[in-house]
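Quick one: the structure is below, and I'll ask about it shortly.
The complex appears here without one of its protein chains, the remainder shown in place.
Let's look at chain A:
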Amino acid sequence: MAVSVRSWVANEGGKHLVLMLWLGANTWLFLRTYLLYSTGQQYHYLYKMLGLGLCISRASASVLNLNCCLVLLPMCRSLLTFIRGTHTVSSRKTRRLLDKSKSFHVACGVAICLFSAVHVSAHLVNVVNFSLSYSDDFPALNLARYRGEVRLPNVSNHDHPVRSASVLFPGVTGVLLVLILLLMFISSSYCIRVSNYEIFWYTHNLFIVFYTILMVHMVGGALKYQTNLKAHPPGCLRTNQSNSKLQDEDLVQAEDDDIRCREDAHFEPHYPQTWLWVSGPLCLYCVERLYRYIRSSDPVTIVTAIRHPCNVVELRMLKKDFKARPGQYIVLNCPGVSSFENHPFTLTKCPTANKETFGIHLRVVGDWTDRFTQLLLPPPRADMEILPMVQQRRYPKVFVDGPFGGPSEDVFNYDVSLCVAGGIGVTPFACVLQALLDGWRGFRLQRLYFVWVCKEIQSFYWFAELLCALHKKLWQENRPDYFNLKLYVSCTESLQRMSEERYRPLSSRLLVGRPKWKMILDEIGKSNKKRVGVFCCGPKSISKTLHRLCNSTRSSGTVFEFNKESFS
């Protein structure tokens, strides 16, 4: 399948532009600092002592400053949700870029690890060079205590075998920083995030220790710059020494030139500059966390909990001043199950002016959801009376953080949208359909194609009522082409059917087997010549196939813009 340039630019162009800008900024900063240290007058003597190691270590340090500043920004979720919501400020292109904020965070994190390795190696080389080129002319500049402290084996030393240079404050803080960075990096690998998310979360919260140590890392620094450049132009010491061998006439001549040293060189260590870069984003992130904590501090009232087939529980809740848009998600915390675990769930019903309850559908997979469901819907005890009695349902206390924005908010901003859901991935679109049911005329959306693939036919009962109600309403209001539904049951082994009369619209649109995506996209492309927004929330295989198809040429010339929502 040939990749179409137009489709590729529409889908991937923005992301790659941001990537190029970021790489460009890093490269520019690296080169600028490198040139400063290799050609700057105030570093002349230091450069002569240390050479390449000085330039590379300082250049990588400035790149580290930039990335430590940028890495926090994509994680300010409330801020990003706000930007996403303000349509006057952000265009659809910007909102699509916001979907990739986690990838940007990972890219900055990887850059930090990489350049830390470069920085540490360059400083190790510096330590060696400090001892090899021990300067007798400028004793203040030295870090080693004597020549050959580090390498030459025949210089005996009664001190502790650990080299004393590293006992300096930047050395100790440097080792601590790299240690914390390694802990954070190793526990953020994919398999640990998938299996034990809490380990990842708690080690990642060590970032605050990391940033505190980072800001004081340069105190008592070993690298010094020369302060009195005018009085002592670099390179003039040699002129002074060689002058003593010259004849008197030459001496007189030399005095007229401006290359005399009037005083000795003074050296000063740098003040820490990292705080200039880092304190802004750090304060922003801390304020955001505080805001989220305060916002989630009053508990929600659980209105009802309903059990659905295929291990799904619907939860309806009520909270004061809770506003949400379709496609957003919330984070749930239940102290009765676990005080520290927070789990994200997409909203399946947003609060409206008429009805203020909001709801989620959660699938029971894993121990937290299992325990939570047991607290919500306790299994009936064997010794309960047979007669139905009004139970005093005592629901557990639940805290809700959010709502946070997701890619599916943009379904209404295309003329034609295709929503592809796999299994429980239907939840963001359920909210969209609910919003359409409440009033479909106010949006830019003119046509919605909805493809839902499930393993078992029982799963369709989660939203069967909603789908049928929307279908009926649009038929009655004479817009039957607005909503196009296709249901697929991917498990072909047992014969399954929906026999209820009231679910006729669904059973007549039910197909057995996996959908053929190319044919679906071709059909949509032929009927709609506009830009189609494709929203996918499901397993990786579906989203990969769809992404590839969206990037390739379509015979109809329609451009499909791919948006993915992922649950991990």
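Heads up, the rule we're going with is that contacts are C-beta pairs under 8 Å (C-beta built on N, C-alpha and C of every residue); 3 or more make two chains touch, one makes a residue touch a chain; residues count from 1.
By definition in this document, contacts and distances are computed from a predicted model.
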Quick one: find the hidden chain's UniProt protein name among "Cytochrome b-245 light chain", "GPI transamidase component PIG-T", "Eukaryotic translation initiation factor 3 subunit L" or "tRNA-splicing endonuclease subunit Sen2".
"Cytochrome b-245 light chain"
Quick one: which of A:Leu36, A:Leu52 or A:Leu183 touches the chain that's been left out?
A:Leu183
Which of A:Gln41, A:Ser91, A:Asn196 or A:Ser541 contacts the chain that the document leaves out:
A:Asn196
Give the residue, chosen from A:Val9, A:Leu52 or A:Leu124, that touches the chain omitted from the document.
A:Leu124
Residue ranges of chain A at the interface with the undisplayed chain:
121, 124, 127-128, 150-151, 153, 161-163, 166, 175, 178-179, 182-183, 186-187, 189, 191-192, 195-196, 198-199, 338, 340-341, 367
